[in-house]
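Only one protein chain is missing; all other protein chains are in place.
A, B, C, D and E are the chain letters, set down in written order, and residue numbers restart from 1 in every chain.
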């Protein structure tokens, strides 16, 4: 079985039961959420053996994050419990002031995860590992986190572990285009597989997609594969070796909640890739996974199994009415 | 007043408050649901005098089913309370893995209703009855149920009571096309009015609709009327005597929950027919009723009265803005 | 800072948590709602100094209405607490029998607000006031209310306060076209700014919009501005002085709840007008505000600030993908 | 089977999900409640054949009341649906300002039930009836109701139907002791079985219980039985014929909600009496029923069957630990 | 009308709907809470004119705190909105691991309120003020807060405004007895009216209550009145001038939630004192208020009016049964 390690912050999300301004909300649901964690849980659900590097506070939120990872089967041996800093949390305001879009209020400054440092990155974490996944959020959390992430990549390079990076830009943390460039560059340079999205490319290189990708390619010296997520427009995979573009259109579902769709896409693409599927097949599964994710609330809940994916594809790719009961 | 008898299993439905995989659900709503029961309640609400043959366990679920029928005015004199077998229940998983579709997990094996047998079918149930309604679910529940259903039909034939049958195929119970044929055939043969749907026809006869109907006609020797429900495509009524097809298009509403729409269609069509309305008018009311059913959650809750139907039609058939407050 | 006074009934709205027939509802949310109050709160949120004339019962519902107005910053010095009559309440039935439309059941007869009378209209309420807002609901509540409203307008005329009137027809209260004419006429005649909607115009003058507006103009002798709300078709502003029509199309959002959209439109238009914005800009902001209102449940909750409006317009008027987190 | 008729107002109760001042409540549950209706439903549940005289509005609340009565098996042939007056409703404030006590806010003035009049009391309602139940609330609703109630009693006297009256004083409706006397006197005089409570006796005759009962006896010329409910102190039954007092102590349960306990007491006592049980046994069952009622929220929900009562008594009258699972 | 100013942090409280470990909670209610704010709102509700000094973030939580103060009528002119620091929030774990006790998890470090500094204390805040209320929480928040609080007291001394201090020890913030002494001493020394509780006294001076009070008296050089809250044991007021102790026992209510009871006690005592009531009467009202507070969840919701207090006392001080409906 393939073995994958991920790294990043997992937080508690407080999500109001109703859409609209947070000031008028009465009830909030407690969820566990975090981009890189979502990717890893998606891969675990698709049969990969996974482990996750993070830190949580010595508090009930930390307990909840660890027990959630465990419940999904992710190895938590390398989760640090930090008695001095609290688990990061955030509040979500849905559909206000932009209908269908989410606004976020963080209490993550000085969180336990922002205190992950180089000394938390033990080389033995990477024993027998095939692939390491990281996103642009982690180096943006703090200088300490950035150094820790760089150390992790250094180890991977030494051990010939495939490095996968998703640019995953958080304007809240990176503030400006220049800051974003400065912080993300070393990671883009190191990645063998690189995920990004249309929003990220526009932020970094402007609106012309074709031009953006070629700019990105110049930086991504190690990349063998660049995958661009385009939301309703589907996704593209650029195979550097063969210099070919593969496109796959998206599946038409009603959007309930966009959060987490990119993560389930990444996790599914990588799991398919580790199974040796063709890039087209990888995109097809990843698009299906993303469609299932946007059709439901929650980040972790909609992550599909292979069986779910195959049933989804059967129904969406054949037009005939099917009796399901 | 016209008098109608129905027969079938009514169960308790546990319906999670949120869409998505059942494994992550916290809260479930308790509903009463059952295809033939829905049809009968729809007819009662439209002014028909109804009675229902079923069996429930000696448990709170059974009490709830009986009190629900009573609250709607359905005569429950022929509901058996079985002290040895529990009331059937089922759990519903909405929008996963197929967005907008429902997956169902049954605890109905050996339920009280599956133990309905010939001796529960007393001829006096059918005194002064004008119409008997049955669907393909009941004979699929158990051999006992099948025999009981056949006995009921035999009595109806003797008493010249109009037999109405809806194919209503449950793949979970009937498994294969051959099994379905074997079990449903005697009922299709006996029915004077026959309801079916595009999904059922595809399952039995393949994708060509025109061909399917003519295959069905060959079996349905007694049928005077064959009605095919086509969902968003509206519905067709084939009048055997005059050898004519009447079509009616559907009303454009947003679909919230498909379950129960066919039942409210059947009940409304039959009530309109018993009032002596033209088949076109029957389809028009039935399509309106189906549209109202899919626009709301729940099986029983959206079933309309004549007044509701007329208001719905007034608004949907005239385009002008209307002040409703 | 500009100062505005409004007048009308504010009620407690009991809104079921689920759509569908009220008979099957289990849980109701308590809201504060009232058309003219919504307009005034919208204006307060947009930086206008506001005050409101109303009456509530000596009961917890009255307390809740007053504390809600206070929480939004509206001056409540002229809210009468009537120990003899209760606060008006109403129940809402959503999406039944017409999907997407709301049916209302009132307990407002003999409410505290229906007992507002001339002697409650003290001239000092209008000291230093720039604008007085009233809608067609208030004179329809009772004869007493009608006289009180007329007295308020008389005072405004004397004090050269701009009178704004929204026809806001409630068929429940006004019953017939003739009754509506009789009751609304003096208010339409007095208004300098007149709001109306396509439904109201159809009810009063028939389906031809162009004709309706010119009929309305004939009555509205004092009007300098007539604004017609057309829902998804956007809005028109007729500038009497320059004899010009300005149109502005609506913003494409998914409709969650139509109630209150017209009120947020009025309040935003008037606030923009008081800032001296061009009529086109007033319509643009008012359409945005209406779009935000229909995209969320609740009357007061979605009312935007200038900052909210500007962010909404930025996203809706530029097509590019934006990183919001 | 014995046949009983009851008469009174049934209303919709809006009950907040949380205790405390109503001004801060967000969610309300919809319940059906009404003192005399509770008594009748209790009797129906204990095997008596019952019918109920009331009136509801032509609105969803009225529908809900009728369907609730039907679901319990009560005959609703004599429920009037009044198209001109709404169904009465009330709001409940629990545990504030007095912990454990309930404050009530009514919207019942001019309700459909307050418009019940003599002409609604058809003699044929009382065909084959054994017992007629009424409480002090009904004559307090309106003059019309009082006359209707007197007419009903007149018919009962003629038909030799046993008249049962519970004083059930509502200070909200009766205001003063003198008003209460005036209104209740003819009913107290006519009753063969008379229920009352310590609070009612204190209100009418002062704090001395012994004295109160003998005062009451003087008025209650027809009474064969006077039953006094004393809450935690149990209950007393005074057998006029034998001039003996029977006391029975209450069962020690934790009080969740006092409302409805007196009604379930009455219904159970009368059902036991109609079975010919000794007065002591009647009190024992009635006390058990009252204890079950106070231990749960809701008026109708906790009403027990004979089987429930017997299990309750078995556990409470024997001290040993019992395995229930 | 008397005028009172308070100062302190108000936070958003996330309170789970169920008791038990926070790790298993699904839903949280959003509340506004803060000890000194509760005292001020209690006084406002009892007819005092109040104003509050605090700081909130430029976020929806800050908006909610301000609108809550406004809804209660508290003047918010001196509430600072800090764009750089967030509003403090905390999570509550009820009844675990100690049944009936509450554990708290704070996100208040570097909150907006902890950045209140001397320059936020403008002398004009105190114009025409009769009384200034402060508790031991505020100086414990940060050095800045401590200095700001001292400056406020300095101004009060100059302006001869009565200083009231409640020791209100938060072990989470003050850590040790010595730290507590050091930080609280200057405030205890300045107070003319001093509130404390048995827990605070035990923490500072050990278990002997009599001894503790005399130790406290030595420090509290300016105190004219020392009030000790003893929970179920009632409360004591020591009148320094007359050297007399007044005791008042507590009212026996079922405890639902202890939080906020001390605050409603303080606010009620002070309001009664400002009305010139005897100290015994002040204690009687304050004990009643505390009893009402513990009998309900929430800090602000149960705060009574004079009318509520009088009804509570009437029922609790007279034993007879009362008809309340």
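Rule of thumb we're sticking to: a residue touches a chain if its C-beta (ideal position, glycine included) is under 8 Å from a C-beta of that chain, and two chains touch if they have at least 3 such contacts.
Owing to the predicted nature of the structure, the values given are computational and were not obtained by experimental measurement.
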Would you mind listing the shown chains in contact with the chain that isn't displayed?
A, B, D, E
Among B:35, B:54 or B:67, which residue is in touch with the absent chain?
B:67
From the list D:61, D:165, D:279 or D:312, pick the residue that touches the absent chain.
D:312
Looking at E:78, E:96 or E:316, which residue reaches the missing chain?
E:96
Write the list of chain D residues that the hidden chain touches.
253-254, 256, 291-292, 295-298, 300-302, 304, 308-309, 311-312, 315, 320-325
Go through chain E and note every residue touching the omitted chain.
18-21, 24, 95-104, 169-172, 198-200, 202-203, 207, 231
Absent chain, residues of chain A that touch it
67-68, 70-73
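By our rule, only the chains that are shown with their structure count from here on.
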By that same contact rule, can you tell me which chains touch chain A and chain C alike?
B, E
Need the CA-centroid distance for the pair chain B / chain C, whole Å please.
45
The distance between the C-alpha centres of chain B and chain E, rounded to whole Å, is 63
Which parts of chain B, given as residue numbers and ranges, touch two or more other chains?
none
